[in-house]
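After the structure tokens below, expect a handful of questions from me.
What you see is the complex with one protein chain gone and the rest in place.
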Amino acid sequence: MEKEMYEVRFHGRGGQGAVTAATILADAAFREGKDVQAFPIFGVERRGAPVAAFMRMDTKPIDLKTQIYEPDSIVVLDPTLLDVIDVTKGLKEGGKIIINSSKKASEFKFGKAKVYTIDATKIAVKHGLGTKTNPIVNTAILGAYSKAVGNVSIEAIEEAIGEKVPRKKEENKKAAREAYEVTRGE
Amino acid sequence: MAKITIRGNMATALGAKLCRPDVVPAYPITPSTLFPEKISEYIADGEMDAEMIRVESEHSAMSACIGASACGARVCTASASQGIALMSEMMFIAAGMRLPIVMAVGNRALSAPINIWCDHQDTISQRDTGWLQFYAEKNQEGLDLMIIAFKVCEDKRVLLPATVGIDAFVLTHTIEAVDVPDQKLVDEFLPKYKPELYLDPSKPMTFGSFGTPEFYQEFKYAQTKAIEKASEVIDEVFAEFKEKFGREYKKITPYKCEDADVIILTMGSMSGTARAAVNKMREEGKKVGCCKLTVYRPFPGKEIVDLTKNARVIAVLDRDISPGFGGALYGEVAAQFINESKHPLITNYIIGLGGRDVLIEDFEEIYDKSIDAVKKGRVEKPVEWIHLNKEVL
Amino acid sequence: MVKKVIYGNHAVSYGARDARAEVIAAYPITPQTQVVELLSEFCASGELKAKFIKVESEHSAMAACVGASAAGARAFTATSSQGLALMHEMLHWASNARHPIVMANINRAMGPPWNIWTDQNDSISQRDTGWLQFYCSTNQEVYDTTLMTFKICENDKVLLPGMLVLDAFVLSHTSEVVDMPLQEEIDEFLPPYRAKYKLDLDDPRAFGGLMFPDWYYELKYKQHTSMEEALDVIEKVGKEFGDRFGRYYGLVEEYRIEEAEIVLIVSGTIAQTSKEAVDILRKEGMKIGLVRMRTFRPFPKEKIRKIASKVNKMIVIDRNISFGSEGAFFTETKACLYNEKDRPMIFGVIIGLGGRDVTVEDIMKIAKKGKEGKFKVNEINWWGVKL
Partner (left out) sequence: MKLTIPEEELMYEGTVDCQGCGAGLAMRYALKALGKKTFVVIPACCWSIIAGPFPYSALQVPLYHTAFETAAVVSAGIKAALDMKGIDATVMAWAGDGGTFDIGIQALSAVAERNDDIIYVCYDNEAYMNTGIQRSSATPYKAWTTTTPRKYPKARPKKNIDEILVAHDIPYVATASVAYPEDFIRKMKKAKDIKGTRFIHVLAPCPTGWRSLPEHTIKLARLAVQTNIFPLYEVENGKYKINIKPKNPKPVEEYLKLQGRFRHLTGEDIKEIQEATNKKWKKLLRKEEFF
């Protein structure tokens, strides 16, 4: 069976907007005609604690209601998580990892996974998203996702931001676009 | 009609809003909290004209629903788990008073210990209270069933309350694409609630007074007849809904059951995964199908028999347990079949309690066990537990 | 040994006294009120050394019992109808948390309309909460069952709460002779409760904290299997009780089922009425017997299967109804027989809701109609509805 379903896992800390990122990505994919699901890790969220969120999309209607165990790609909103948890757990062979980091992609090594980095914190601060100590990086990193994975267009992500982000819609769109432009793989 | 991506809680809140309720008493509880939040927002934004009562407990939430409904208002609320359990007493009263209240439920496990994740124990434990019970597989169904529930409940032949269950987190907190019906169409489908009997100073009446043994049984007889009648009304409303909105609902929806040796019976969100599992197993040549139960009360026993009687095994999945007996659904399915001419084997699997994920491989295991029963010609263990973690036992 | 003529309610109070309940928390409700009144007197007079918490609601009654039991005390309460329904949340709690609390429930119809007379809808509606349920049919049995329930529930293999159930007025307010053993004999039968797990300063633990899906499923499994193990414990305790005190109790009571072709399944005081009907019908030559369901949770599946394998017809008489389904005993009797090869035809009858009297004549008519196979199959057969 040709696999058309595509699954993404987001890692962040409570308050950073990982759940919203999954929501925006789902909404963007939906705008491009896909059936979608997005959900948080079914746990109790606390500010600053590691959280995860998930997105599933398919060209066919999605029946599946299980959690996601083997994602096709992984998005890491907070680089400090890399020391705390195994973010690559279950990642499919040849999967992609998008990390919010000022480092070059080549500085990370996760088996056969292809790594992309984006300094989403810098971009978020530049566009006035969140505070310096607590930047909201979720829209910037989605721009990077669009470039790295390529199955959801940056235009759709911009539209979805317009729908799902309550405040600073334009700044968020700009952050996503900027990240999209500068994202590089290893 | 607009298609948007929203969480399950938002879907039931939107569904409620489209029904134009007059009064919404509610109390926050995980995972249903988004419901009162959204209703508050709709009212604040002028999108909804309703009285919201921010009560101090679920017992009071249901009591306020009862008061408002008795005055002829259209009423809804939302709750889950401990909240449902706390309002249990008042659920008997809502049903006995014949009040068409609709409650959205984020189906969640019961304490102790605290567990906020999905199972159906909270509403299943209210199966004897006289409420209609609907279970949604996806967010779209959550929204649609709110509208359908009001229409069924307010029907003069029924006049009973209903729960619309959406699974905790698996639906309540999951974003899915949902078609939101036009308000105009909903208004046509569900006109204003106009009860014949309600508390009215110009026609003073007493509700719920003493019913001595001379009369009481007849009250309960009438209540039983009404919920039995609801079975027919649900079919009518489903048909009308399809005509108006294009989406089809059935009390029980079969999938690839015609030639199936094994039919898996499910409720709630796992029904989707069941279909995915059936597809996978069908490709492997296994003759398996599944049936999704959307209505649990009134119990659609005859429909279940009709759709499943030609299978060799019916595997009944319960996301609940009546300790010391088995799954509630299983008991009622087996009971329904006993005096029928066809006798498939019936097995019971307790699954997914307290948010244990229900996986495709679980359905494969259930299929294997069921086929095993066919080979042996009998069911050795009617109540089985799937994937027990032996290490923690 | 003391013999007294007492109300069914007072049989509960004496039972709780003689079981040496340590903490009692209860709230008055018709028709249970006499239970708490007499217990208050026992506590006040020092006949019973217990803490009696006079709570403000049934919800709090069960919550206080939960606290007391968690701290290792033998806890007791009694209620009825709406009171039981108000406890619902805490009933789940008590069972899931494995507290062997004992409660007497006086079977009273659920409102609305308000009705203080007997039917089983209150207790049947708690069948999914994980409580053992014993249905009594005489005041003697009420007293005896109070003692036995503590012993069963506190058994290490069980550790679950238990409910003994008696009919409103028909037992609760009816005087009958009750034989009460000496306290020393009872103490030997029922030694003090030593909780295996409890809140303990020397071994501080947290109880009931958030449990992730990784464990919760197994917890429910253990709750269910403990309930199943209780079947054996109930029989053993019933036998021990009989050996000591001369009155034997099992999971069910069989009455004249030898060579019976038709069997009535009944519970509560309807059983006493039905026994008379069976006697008369036997005289008339009908091969009829009776099975009284003493235990509803855990459901005595094997017992029922064994009995069913020998008869042609069963009539399940329910003084309760699950709206949108059937009588609870009917559904579950059918379900437990389903996968059996030899099973009788089964009919279900609903009778006596809200205290409507059930007579010997009613039962005889039901038996005859059932024998002729004139009841509807898989549908509710209402008895005595006036339309």
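Before moving on, here are some points about what is shown:
Going in written order, the chains are labelled A, B and C, and every chain counts its residues from 1.
Criterion: contacts are C-beta pairs under 8 Å (C-beta built on N, C-alpha and C of every residue); 3 or more make two chains touch, one makes a residue touch a chain.
Here the structure is a predicted model, which is why all the values come from computation and not from measurement.
Residue-wise, the contact with the chain that is not shown comes from B:I114, picked out of B:C71, B:I114, B:I360 or B:L388. Of the listed positions C:C65, C:A260 or C:L353, the one in contact with the omitted chain in the full complex is C:C65. Between the chain not shown and the residues B:K3, B:R54 or B:R157, the one that touches is B:R54.
On the side of chain C, touch with the chain left out of the figure occurs at residues 22-23, 25, 49-51, 53-57, 59-60, 63-73, 75, 89-90, 93, 199-201, 204-212, 215.
Not every partner is drawn; the one left out touches chain B at residues 27-30, 33, 36-37, 40-41, 43-45, 52, 54, 56-57, 82, 86, 111-114.
Going forward, only the chains that are shown with their structure count from here on.
Counting only contacts among the remaining chains, removing chain C from consideration leaves everything joined as one piece. Chain nearest the geometric middle of the protein is B, using mean C-alpha positions.
Chain A and chain B have Cα centroids lying 34 Å from one another. Residue positions 210, 212-213 of chain C each touch two or more of the other chains.
Looking at chain B, one finds that residues 116-117, 355, 357 touch two or more other chains. Listed in rising order, the residues of chain B touching chain C in the complex are 59, 82, 85-86, 88-89, 92-93, 95-97, 109-117, 121, 124-125, 127-130, 132, 207-221, 223-224, 227-228, 230, 297-299, 301, 320-326, 328, 330-332, 334-340, 345-346, 350, 352-357, 378-379, 382-383, 385, 388-389, 392-393.
Chain C makes touch with chain B in their complex at residues 59, 82, 85-86, 88-89, 92-93, 95-97, 109-115, 117, 121, 124-125, 127-130, 132, 160, 207-224, 227-228, 230, 297-299, 320-326, 328, 330-332, 334-335, 337-339, 343, 345-346, 352-357, 377-378, 380, 382, 384-387.
Those residues of chain A that touch chain B in the shared complex are 1, 22-23, 26-27, 30, 35-40, 42, 44, 62-67, 163.
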